[in-house]
Each structure stands twice: as C-alpha cells, then as structure tokens.
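And now, chain A:
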Amino acid sequence: MANVTLTIDGQKVTVPAGTTVLDAARSAGIFIPTLCHDPAIPGFGACRLCIVEIPGMRNLPASCVTTVAEGMVVHTASEAVIEARRTIIDLLLANHPQDCLTCEKNGDCRLQDYAFMYGVRQTSFHGERKNHPLDDSNPYIIRDQNKCILCGKCVRTCQAVPGRSVIDFGYRGFNTRVVTAMDVPLGESDCVYCARCVAVCPVGALTYKPMAGKGRTWEMQKKSVTCTFCESGCTFELNIRDGKVIGITAKEPGPGRPLCLKGRLGLELLYVEKPMTPMLKKDGQFVPVSWAEALGLEGLVDRMKEVEGQP
Partner candidate 1 sequence: MAEVTLTIDGRQVTVPAGTTVLDAARSAGIFIPTLCHDPELTPWGGCRLCVVEIEGMRNLPASCVTTATNGMVVHTASPAVVEARKTIIELLLANHPEDCLTCGRNGDCRLQDYAYLYGVREAGFVGERHHYPLEEDNPFIIRDLNKCILCGKCVRACAEIQGKNVVDFAYRGFNTKITPAMDTSLSGSDCVFCGNCVAVCPVGALQEKGLRAAARTWEVKKVRTTCPYCGTGCTFDLNVKDGRVVGVTSCDGEVNGRALCVKGRFGYGFIHHPDRLTKPLIKRSGVFEEASWEEAINLVAEKLGSIKKEYGSAALGVLSSARCTNEENYLMSKFTRVVLGTNNIDHCARL
Partner candidate 2 sequence: MTNPIGDIGGADFILAIGTNTTESHPVIGLQVKKAVRNGATLVVVDPRRTEVAGLAHHHLQLKSGTDIALLNGLANVIISEGLVNKEFVDTRTEGFEALKEAVAKYTPEYVAEITGISPGVIREVARGYATAKNATILYTMGLTQHICGTDNVLAVANLAMLCGHIGKPNSGVNPLRGQNNVQGACDMGALPNVLTGYQSVTLEDVRSRFAAAWGVSELPAKPGLTVGEMIEAAARGEIKGMYIMGENPVLSDPDADHVIHALEKLDFLVVQDIFMTETARLADVVLPAASFAEKDGTFTNTERRVQRVRKAIEPLGEAKPDWQIICLVATAMGYPMQYGSPAEIMEEIARLTPSYGGISYQRLESRSLVWPCPAPDHPGTPILHVGKFARGLGKFHPVEYVPPAELPDEEYPLILNTGRRHFHYHTGTMTLRTGALEEYYGREHLEINPADARSLGIADGDRVRVVSRRGQVEVTARVVDTVPPGVVFTSFHFPEVAINKLTNTARDPVARIPELKVCAVRVEKIA
C-alpha cells in the first residue's frame, strides 16, 4: 500500500494511505484525547475532543475521521485546539453530575482525566440538567443516564454483536439518550448482560452492579484470567481489593463469540468458607452426616483404620 508522509507537531510521520490523522499521531507517540473513539468500532467522530488544527482546512477537523494526505501539516495542541477542547469539556460538564465523590468510575473516567489535564475545574455554563431515574432494574448493570455523554460507544459495541442491537439513540436534541426498544428498562429488554457496553463506557453512565459500593477504582488490583466455561476463551479481569476478589469485569470477547454472562457468575463460590455438611434422610428426616457416610465409604474407612498400624 502506498505511504503518505505528513507533519504532526513538527515531527515527520509516514503512514499507509487511508490512515486517520488520529492513528498517525498515535503511531508517532503523540497524544490526542478521545471519548467516542474505539479502535474496534472506529469512525464515529461525535465527541469532537480529538480535533486538531490543519492549516488550509476550515475549522478544526476531528482527527479520528480525517484521513491523512501527503504533505499535510497538523497541530495537535495549538492554542485554538486546547481552547476548543476546554470548551467541549466545559459543555459536557454543564450537564454532568458533580458526584465524583461517590461515583464508581472515579479514578478511571476519561471525562475526569481530561478535565484534570486541561484544567477545567468546573463548568462555566448553567442551564437545564438531565434528571433521569437510575436504571438498576437488573442484577448486573447500573445505567445512570445523567452521566451519559452520548458518545455512542455502547450502541456501536452492542450493534457489533450479531443479532443484538439492544440499545440505540432515542429522542432528539437535549432529550437524546441511549434507550432500549420502546425505552423499557434494561431488565425488561433483550439484553443478555454481556457487559461489553460497560467495558467501553468512558464515564460512569454504565457500571457493574455487583461491584457497587465495594471499592474505589484505585484500590483495585487487576488480574487477567481466561474463562473456562466454554471453548471460546474470553478474557476477564479479576478486581482484587485487599487480597479479595470483589468483582469480575469484561475484557476482550473471544474470537467469534460474545462475552456471555456465565463467566462472571459464581464468584461467591470463591469465598465459601466451609462447604455445607452433607445430609442423609434417616427416618424421613434429613440429618447431617459425614462425607464418608454420605458417600457410603464408611466401611472402607473403618477397614483402613484397622489396617493402619499393623505390620
């Protein structure tokens, strides 16, 4: 494939034709922030945080949907770019709850990262705010639409799974939000809780319900494991706090098959301190008995005890 050479922040970068400016910059180790971009589901261009300055172009194009051209000159951190990014963050924060205090995503939130990086301490806009009820209609995923920044990653991830498309954008303008068909709670939809949407959500709009209240992101140690329920070999992350596994989160789906729910269940079995005592029905009543008795091995055990100690 033909290569093109462009200049990004004064650095010559050569990439295959057709590459986006974002990918070209990242390949050269140049940082550009993104919220809606995901390498697995690219080309959305909605959040505009990845805008750059390209002399000769009108406005500031989104680098994730702009293809490189020979001789192109790109500035990824010019004054205009920084100011635009600050304004975008400012606008997002204008309708985002300020509850990092107790938010489960605190410490692992892109919006927070960029607000800190660009020094946007608080929003300078005041207006109507969303006030959606929390959707915790199912045991697996908590949806907080108030925190949603409409990046559409969950929608596109869900659509990428054959036969799913459980969620999509609904309504218009300020009322736009991500909804299930007929806007029913997730618990009443076709959702199978593969949680791929939770894995890609950049903010606190989608979080794992089983982990709510169990620890802050910075307290977690992560450990990758491969699921053993089926032959797909999906990988999960164990979330460990103070030496105890408190939750399992989705990572990459296995080839050709989505992450299913099974792999993340059964965590409680890890911490069953003492297996229950076996019960045997005697005279119509269950009574606790030893494992040996339950398995009918008593005679054998007795015999072994007899033999023990004999020459």
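Worth pointing out:
Everything below uses one rule, namely that contacts are C-beta pairs under 8 Å (C-beta built on N, C-alpha and C of every residue); 3 or more make two chains touch, one makes a residue touch a chain; residues count from 1.
Candidate selection criterion: all candidates are chains of the complex that A comes from, given by their letters.
These numbers come from a predicted model, not from an experiment.
This complex pairs chain A in touch with one listed candidate out of 1 or 2: 1. Of all residues in chain A, only 93, 98-102, 106-107, 112, 115-116, 119-122, 213, 216-218 touch candidate 1 in the complex they form.
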